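Removed from the display is one protein chain of the complex; every other protein chain stays in position.
Chain nomenclature is as follows: A, B and C, assigned in order of appearance, with residue numbering initiated at 1 for each chain independently.
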Amino acid sequence: MNTGLLSQLLEVLLALWLAPLLTGWVNQWRAWLQNKSAPSLLQPYRKLHKLFHKEPVLAEHASPFYRMAPYLVFGAMALACAIIPSLSTDLPLSPAADAIALVGLFALARVFLSLAAMDVGTAFGTLGARRDMLIGFLAEPALLMVLFCASLLSQSTSLTTIVDQFAHRQFAIHPSLALAGVAFILVSLAENARIPVDNPATHLELTMVHEALLLEYSGRHLALLEWAASLKLFAYACAGLALFFPWGVADARSPEVLLLALPVLMGKLAVSGALLALLESVSAKMRIFRVPEFLASAFLLAVMGMLINILLGA
Amino acid sequence: MSPLFLVLGFPLLGSMALAFFGHRPFARTLNMIFSLGTLVAAGALTMEVIARGPVWVWDQEFFIDPLNVFMVTLTAFVGWTTSIFSSPYMRVEIAQGKMTPARLRLYHSMYQLFSFTMLLALMTNNLGILWVAMEAATLTTVLLVSVYRSAASLEAAWKYFILCGVGIAQALFGTVLLYMAAGKLVGSGSDALLWTHLETIKGTLDPHIMGLAFAFLFIGYGTKVGLAPLHNWLPDAHAEGPTPVSAVLSGLLLNVALYAILRCKVLADGALHNHLASQLMMGFGLLSVVMAALFLWRQKDVKRLFAYSSIEHMGLITFAFGMGGPVANFAGLLHMTVHSLIKSAIFFTVGHATQKAGTQLMEGIRGLITVNPTVGWGMLLGALAILGLPPFGVFASEFLILTTAMREQAWATPFLLLALGIAFAAVFARVQPMVFGETSVKTLPHPPALVPVFVHLGLGLLLGLYIPPYLSTWYAQAARLLGN
Amino acid sequence: MSTVLTQSINLLAAILLMLAFAMLSQRRVLSLIHLFTLQGATLALSTAIVGVATHQPHLYFSAALTLLLKVILIPLLLHRVIDRLNVRWDVETLINIPTTLLAGIVLVIFSFYLAQPIAQMSLTITRGTLGIALASVLLSFMMMITRSKAVPQVIGFLAMENGLFFAATAATYGMPMVVELGIALDVLVGILILGVFLFHIREQFDSMDIRHLEKLKED
Partner (left out) sequence: MPLDCILLVVAAWLLIGIFGVLVLHRLRLVARLMFPAGGLAGLLLAAAAAWSLTFPPASVILPIGLPTLPFHFRLDSLAAFFLLILGAVSAGVSFFAAGYFRSGEGTPPGLLCLEYHVFLASMALVLLADDAYGFMVMWETMALSSFFLVIANHRLGEIRRAGYLYLLMAHVGAMAILLCFGVLQANTGDYTFANLRAQHLSPFAASLAFLLATAGFGAKGGLLPLHVWLPEAHPAAPSPASALMSGIMLKTAVYGLLRVTFDFLHTPLWWWGLLLLALGLASALAGVVFAAVQVDMKRLLAYSSIENLGLVFAGTGLAVLFAAYDMRPMAALALTAVLYHVASHACFKSLLFVATGAVLHATRERSLGKLGGLIRYMPWVAWITLLGALTSAGLPPLGGFVSEWLLLQSFLFTPGLPNAFLNMLVPVVAALIALVTALAGYTMVKFFGVIFLGQPREEKLSQAHDAGYWERIGMLWLAAGCLVLGLFPVQVLALLDAVTRPLVGASLATQAGPWLLAPIDPARASYGPVLFLLGVSGCVATTFLLVRWRYHGRLQRVPPWNCGYPWRNARMQDTAEGFGQPIRQIFEPFFRMERDLPDAFDATPHYRVSVSDPLWHWLYLPIARTVERLARLAGQLQQGRIAIYLLYSFLTLIAVLLVVRQ
């Protein structure tokens, strides 16, 4: 229990600390790949610090809901990071939320953010909210299906159990997981506002989704939301790594592996961050109305994964 | 003296008295008083039958058993409530210049005479007299239907006369054949037409003659019941006569005609030793239900609408009696009762509504509930009740009929249900806009008599939720008399 | 003696049937009334003969009633009506009389077919008459269907009543007296009401053509 508490605490703190770093890492790689001079790896930290210091400017008729939302979104993302077994599967919070609850948690954050964006009542906020919900209602089921693929293999929806089973079982090739993996990548791109679905670096009204949601936010609220976005990326990355590359994750039986788990995770994250940047650099942003097709294919891939799982009896 | 003579005496006396005083202002009250007298006498008669069982009166010419005493009471009751309703109705008709004193005299006198003929038909033991009374009922109602002397009412009355006259002529032929069959066994003489007598020897009657006789009787009286395709007089006569007449036509006359068929069916069943009579009744009943449902769909005139609804319900009752057996007979009797009560209540409200709106066309009657909530609610509840929505009694009887049909005549249930569904859609689509919405009707100088409406609806409601034990044993006895 | 009577009843039955056919094909109103009177007379005669043959005195009374009602009273009334309505010389356009007659023959055969089992078992002297009575009822029915004027239709209705009466007397030796009286009363009142109606119809529609009475219908 003590080790569990320890690993739980470690995970949350690590996520909070590493998430901006991962964002910075991806940005750096992107700049390199696009032949630009890269910002510092610590740039996200500086930005957060700056924003926290600034005085937030609020629309005069914004409701308390608007001020509440950033904290909630941030809290939800922090909790999401806490229940994804990135370092250890011995997490006391984990039984409280399984894979379905994780998806629900993401949905909760999304709903609050979208509602907050609608609160000010400017054209962009509502537009962003609509687009974000559009992406969400396709991405969420797809993510759930990806998780279900894993659940079917491990006969459990508990994330820790899934990872436990994958990590400490004889190596086997699951074709269903391959399909699910592709689907997961597509979903992650959409969910984290990445090219080709969204461009985190633009404020062009025709294309922006996530940035439109944050358009009216400033100061500490914006800082929290930016941080939450980083946390989300981090959570997705960890979830993907835990599901598809679960090696090196500690469990209750061997807490000492925890020490080893951290460098392994950092390594895996570094690689996946670079790959993400590569993926973003080689693809083009698509029109918003092609996004449903993009996500529908992710959704179908995940469902196919489940089907194959049943067909092949694996 | 048996109360039976009072039951017959009151309306006969009334018709004579009203033939002289029918145009006086107090005639409307007199009409009510005579009807009330009939009802009281009928009540006394009922008490007697309940206390002492079946009664023969006057050398067996009259016979009262649970079956007809129940209908006598019903007839007297609805006759009385209709006379109450008729009073303010006729007042408005006079005010609107539709009734002249002469016509009013004819109306009142014929109203009582009509009650007399119906009661006579119900209580007589002699099938010949039954025929005479039915024919007389036709004649009196022809006069009642044509009382306005308008082109449409003349047309309706003419059709009514010719079609029912021809029909009833078939019934006479049937009666002759019946007499012939009986005469071979017991010799001619007036005994040979006494129903109680025939009932005891029904098993030995010649099946060939009885088959033919029942066919003629069925077609003959069936025309009066309004079974499709013999029903064509019915909507016209209902629509063009005064509304109180429509109420008693639908509520009582059709029942009496069906009663005649039932009496004949008992004999035919006994003689034929097969299910021919039952099958005929079921077939025509079902056909009537289906046809009436389709006709309902395109109605524009409110009284025609409910006239077709009467055809539908008479079809259903005929079907029930055709199935036979204690449950279906019970259901048929119950349905007869509630249909009489509720259909006449509907016609009461329809009468007031048409007077208020000045038209019988439904598109001219709108939003009754805003002008006169009680009339509106009366019509709405009546319509819902007649469409078979619980907790009204129609639902109880329809439940029993349908469940029996499912058990014994499963093939017929889909048709019945389909027809009931269509009828529901049709009638309710027309009643709802009349009752609700913005109004087009005006208030009248004389307040309507709504007590009868709500008394009838209340009784209909009661029969759906709770049938008092003495009533149900009475029904059960009557149902047993009808055999299977 | 009784065979003569029986044969004469059968003869009268045949005449009745022929009269029914004649009425079916008759165009003139006046002739129709004559035929109807003739039918009534035949009926009265046959009733009397049945009374003689079966020694049933109440049939004499019945015959007298028929004579009074159907040979004297009703034809008189009808004559008055057509005079007052000025339709004495009315001629109706009947289409396709041969076909109607052919259908009538089919009806007669049908009636005999229906009455056959009864006739076979019947013990009465008038075993064949039921079929004829039935046939004349059905023929009158058909006559009513083919007529488009009010007066001929009424006559058809009365002719049907005649057929019924014939059935009642010939097949069953008359109904009980009280019933017969009631029937007679109904018929009389009925014809009176019809007579009044005819005047009302004339008043309303300026015509005796019942094709004017087609306003009440489903559309």
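Throughout what follows, a residue touches a chain if its C-beta (ideal position, glycine included) is under 8 Å from a C-beta of that chain, and two chains touch if they have at least 3 such contacts.
Nothing here was measured: the structure is a model prediction, and the numbers come from that model.
Colleague: For the unseen chain, which displayed partners does it touch in the full complex?
Modeller: A, B, C
Colleague: Touching the hidden chain in the complete assembly: which of B:Leu6, B:Val186 or B:Leu294 does that?
Modeller: From the options B:Leu6, B:Val186 or B:Leu294, the contact with the absent chain belongs to B:Leu294.
Colleague: Of the residues listed, B:Val166, B:Met180 or B:Val350, which one is in contact with the missing chain?
Modeller: Checking each option in B:Val166, B:Met180 or B:Val350, the one touching the absent chain turns out to be B:Val166.
Colleague: Just to verify: which one of A:Ala19, A:Ile84 or A:Leu138 makes contact with the chain not shown?
Modeller: With A:Ala19, A:Ile84 or A:Leu138 as choices, the missing chain is touched by A:Leu138.
Colleague: Taking the full complex into account, what residues of chain A touch the chain not shown?
Modeller: Counting only chain A, the missing chain is touched by 52-53, 55-63, 65, 71-72, 74-76, 78-79, 82-83, 93, 95-98, 100-101, 104-105, 107-108, 110-111, 114-115, 118-127, 129-131, 133-134, 136-138, 140-141, 144-145, 148, 151-152, 155-158, 161, 216, 220, 224, 289, 292, 299, 302-303, 306-307, 309-311.
Colleague: With the missing chain put back, which residues of chain C would touch it? List them for me.
Modeller: Residue positions of chain C that touch the missing chain: 110, 113-114, 138, 141-142, 144-148, 153, 210-211, 213-219.
Colleague: Residue-wise, where is chain B in contact with the chain that is not depicted?
Modeller: 158-159, 162-163, 166-167, 170, 211-212, 214-216, 218-219, 223, 229-230, 232-233, 276, 280, 291, 294-295, 297-298, 327, 367, 369-370, 384, 387, 389-391, 395-396, 399-400, 402-403, 406-407, 413, 417, 420-422, 424-425, 428-429, 432-433, 436-438, 464-467, 469, 472, 476
Operating definition for what follows: only the chains that are shown with their structure count from here on.
Colleague: Going by the average position of its CA atoms, which chain sits the greatest distance from chain B?
Modeller: Looking at centroid distances, A is the chain farthest away.
Colleague: Could you tell me between which two chains the number of C-beta pairs in contact is largest?
Modeller: Summing C-beta contacts for every pairing gives the maximum at B-C.
Colleague: Averaging only over C-alpha atoms, locate the centres of chain B and chain C and give their separation in whole Å.
Modeller: Centre separation, chain B to chain C: 31 Å.
Colleague: Need the CA-centroid distance for the pair chain A / chain B, whole Å please.
Modeller: 78
Colleague: Using mean C-alpha positions as chain centres, tell me how far chain A is from chain C in Å, no decimals.
Modeller: That pair's centroid distance is 101 Å.
Colleague: Give the residues of chain B touching no fewer than two other chains, as numbers and ranges.
Modeller: none
Colleague: Which residues of chain B touch chain C once you look at their complex with the stated criterion?
Modeller: 126, 128-129, 131-132, 135-136, 139, 142-143, 146, 149-152, 154-159, 161-162, 165-166, 169, 172-173, 175-177, 179-180, 183-184, 188-190, 192-193, 206, 208-209, 212, 235-236, 239-240, 295, 298
Colleague: Which of the residues in chain C come into contact with chain B in the complex?
Modeller: Listed in rising order, the residues of chain C that touch chain B are 56, 114, 117-118, 121, 123, 130, 134, 137, 141, 144, 150, 153, 157, 160-161, 164, 167-168, 171-179, 182-183, 185-186, 189-190, 193-194, 197, 200-201, 204-205, 210, 213-216, 218-219.
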